[in-house]
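Right, chain A next:
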Amino acid sequence: MKNLRWLGVTTVLLAVTLVLAGWSDFRDLSHQREWKVTTVNASEGELNGIRVGVREVRASVLDNGSDRALLFVRIDLMGSEAGARSWVDCRPSLQDVNGRMWLPLQGFMRGAIEILASDGKDHGFCGFEGVNQNNPTTYDQIYRLPRSALDGLSLHVSGYGTRPSALSFPLKPEVREFKAE
Partner candidate 1 sequence: MNTFGNLMAMLIGGAALGTMMSTVPDYNSSFQPFAVFAGEDGTGKGRQFTAELAGFRRADVISFTQFGQEVSRDTSATFLVVDLSITGQLESQKLTPIWLGATGRQYHQSARLEDAPRVLSSATFQPGLTDRTVAIFEVPEDEIVGGQLGILPSGWMVLDNVVHYAGPATMPDKQAILRLEP
Partner candidate 2 sequence: MARYSLRSTARQLRVRVLATIGILAAIAVTWWMKVEDARNPDAPPQVALGEPVSVGRAVFTPQKLTIEPGSDQGERKLVLVGQLENVTSSSQRDVFGFPGGLPELASGDTKFPDPKVNLVRDNYILRQLEPRIRETVTFVWEVPQGWSEQDVSIEFSAQQFKLNDNLYAKASWLVHYPTGTLRARPEKGV
């Protein structure tokens, strides 16, 4: 009976040790994964003091039956400085029902934004300089994904400081067909 009690104590202490030792690694992991996703069915949602609005969603496909598509997404951010600091950075991504994730393109591939945007301008990648309480600040992203994935997409927006919480906006992109050269 005495041995069983000691075994019980050992098991409890083992569990406590594992939790204490793994706690910082668990925290790091939670800053990378989006576990608590809030689905927003409107065009605007709020997370940690920043209001995120999805303004334009436009896809471009080629008329030669190619399996690729480019998707342009314009969002705007509005909020307090404290909220911006709590987000740390901004990571928009496209996700489908199967859990596949597409990250925005960087570099010269962003040139397609100027073709797909309604005002023909690239407002830059999501960030927090210039985000204030009064006026929304616009940001643009472009994604490259299979044409077959255009249905059932949702835009996930989160920051390092907000994860594991994230906002999810279901997308219905307006598809524009371009002539293949």
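Note that in this section a residue touches a chain if its C-beta (ideal position, glycine included) is under 8 Å from a C-beta of that chain, and two chains touch if they have at least 3 such contacts; residues count from 1.
The candidates were selected such that all candidates are chains of the complex that A comes from, given by their letters.
All values reported here derive from a predicted model rather than from experimental measurement.
Q: State which numbered option touches chain A in this complex: 1 or 2.
A: 1
Q: Residue numbers of chain A touching candidate 1 in their complex, please.
A: 67-68, 99-103, 105, 143-146, 148-149
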